[in-house]
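Of the protein chains in this complex, one is absent; all others appear in place.
The first chain written gets the first letter, and so on, giving A and B; residue counts start at 1 in each chain.
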Amino acid sequence: MNNSLKQPANIVVWVVLLTMPYWMGFVGGYTELATRILVMALGAMALNFLLGFTGVLSFGHAAFFGLGAYGAAMTIKYIAPSSMLALFIGVLVGAIAGALIGALIVKRRGVYFAMTTIAFGQVFYFIAFRWNTVTGGDDGLNGWHREPINLGFTQLDIYHNPMLFYYFVLVIFAVSVGIMALLLNSPFGRTLLAIRENERRARFLGIEIERHIWMSFMVSCVFMALAGGLYALLNNFTDPRALRFDLSGNFVIMAVMGGMRSFWGPLVGAAIFVALQDVVSSHTENWMSVIGVVFVLVVLFFPRGILGLTRKANNS
Amino acid sequence: MSLLQVQNVSRHFGKLVAVNGVSLTVEPGELRAIIGPNGAGKTTFFNLISGFFPPTSGKILFNGQDVTALSPEQRVNRGMARTFQITEIFPELSVADNLRIAVESAAGLRLRPWLGAKDRGLVRARIDELLDLSSLTPKANRMVGELSHGDQRAAEIMMSLALNPKILLLDEPAAGMGDQETYDISRLIRRVHKQQKLTIVLIEHDMRVVFNLADRIMVLGEGAMLAEGPPEDIANSEIVQAAYLGKAA
Partner (left out) sequence: MQLILFDVFNGLITGAFYALMALGLSLILNLSGVINFAHGGFLALGAYLSYTIMPYTGFFGALLVAPVLTAMFGLVIERFLIRPLYGRDPLYSLLLTFGLAYIFEDGSRYIWGAQSVPYQVPAYLSSPLSTEFFFLTGYRVFMVVLVALAVGALFYVLTYTRLGMRIRAGTRDLETVSTLGVNVRILRNLNFGLGIYMAGLAGALAAGLLGLQPTIGTSLLMPSFVAIIVGGLGSLPGTLLGGLLIGVASGLTTVILPSASEAIMYVMMGLVLLIRPRGLMGEEGRVH
């Protein structure tokens, strides 16, 4: 049922991702850029689980990304030097926040849902910004770095070897994306599609809308927090910008630009967005305007995104 | 025991009284039609029965239990299914997937992250059965939003049927249809009614459909019940002629 999961597309995607660090240099990139694309793509795909496949717009998802980042960073800095534990705690923090906030807002719809998520997103920004002693405030949290992973028989030095870290992230990305794909192709996933397509019909098929939106929100938050944790590990650093509303907007535009109705759309969108940001910000001070213009152009001329060939739902 | 007992329900919207003290009793296996001019409160009455919103006063018993305070989903899970005046389907999904969602929901599978082979087989068999019943099999993989109005209606009825309801509420099933489509949908409703001994309540404007299908007819006017009885009585009733058929003609 999900035409975005066709075999040829899958093969292309995985071949590109598996080889990316090897050809990134030839197109003017570098390994960390490849890793950043992967991390942002995971975030955009997590957001799109909710946006594209449940039809619910969260414009405050950076909050969960940032919570994952801070959860991971603070674990290594204050608790134990373990990258895996850091990711686990990051996800846990994001999931708890998602569960609580989700429960408060699931009754809202459309613009009102979006608006409430925007406002809630800022709570954590201010906490991170103001709670200097713990979070490092505006300067961010540094003085720590990702730790090599001990597998018992061997040690993966993801700290000193960026290539190895890329493949570490790719494995996590693959597992996450695999779980999301599995969910989307299950009865649960179809229930979410039903809610996206027509909430009234879904309700009159006996589906408890709020409960399912909450669950979808949770799935989305978990993978968002995971992406955030990886982002902190990538940079060996995190600061309040990882939680701020503009990052939320960037994730949404990645999903829309790539095609929010297609499974791989957000990956494509993230790749373009991250590469563009990298290039533009190294050439001009006014990169914000360029990004702003991208937003406007995508909305006016490219609303279905690059991979989005499906037609618009008419049940709003 | 009566399957559905609506007792003296009213619904106010601010100062407007849309439904005023209407009662209705439907027996198992019956096909009941509700008619009345535009603005008579038919759809509001339907919305009260199906739980779209609660009545201002009055009580609704379904299968002997008070369901007045229950949500639509809870009523669905007790065996009440409905269609809408404006077709409510999942337009960007295929016909088969529209039915699949309904079948999985009815089977209580909607939270499952995966399905075993046995469940998958059962779901598929049920979908095929419904496709067959509605003659939609050749269009199973088409996107339902692309189909003709009549086929979309049929798909919506099949989705409701997929829930294995005890009662099916149809809100103007023939609205906006041409002659052939009207004929086809009437036959489909009759087939469902006869084959499955399914209790049906329908609102309809098309008198051919109503008099062809209904066992009993209730007439609403300005939010209140004007008359009730078998088709031949209603056709000859002077009140109804004056209040409704006269106006409609």
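Remarks
Basically, a contact is a pair of C-beta atoms (placed from the backbone, for glycine too) under 8 Å apart; a residue touches a chain by one contact, two chains touch by 3 or more.
Keep in mind that this is a model prediction, so the values were computed, not measured.
Considering the intact complex, the chain excluded from display touches A. Shown as candidates are A:Arg109, A:His145, A:Arg211 or A:Arg241; the residue that touches the absent chain is A:Arg109.
The hidden chain makes contact, of the residues A:Ser82, A:Gln122 or A:Asn185, with A:Gln122. For subunit A, the residues touching the absent chain in the complete assembly are 51, 57, 59, 104-105, 107-112, 114-116, 118-120, 122-123, 126-127, 130-131, 245-246, 249, 252-253, 256, 286, 288-289, 291-296, 298-300, 303, 312, 316.
Rule of thumb we're sticking to: only the chains that are shown with their structure count from here on.
Distance between chain centres (mean CA atoms), subunit A to subunit B: 42 Å. For subunit B in complex with subunit A, the touching residues are 50, 72-73, 76-77, 81-82, 84, 88-94, 97, 100-102, 104-106, 109-115, 145, 156, 159-160, 163. On the subunit A side of its complex with subunit B, the touching residues are 1, 182-183, 186-188, 190-191, 193-194, 197-198, 200-209, 212, 215, 261, 310-311, 313-315.
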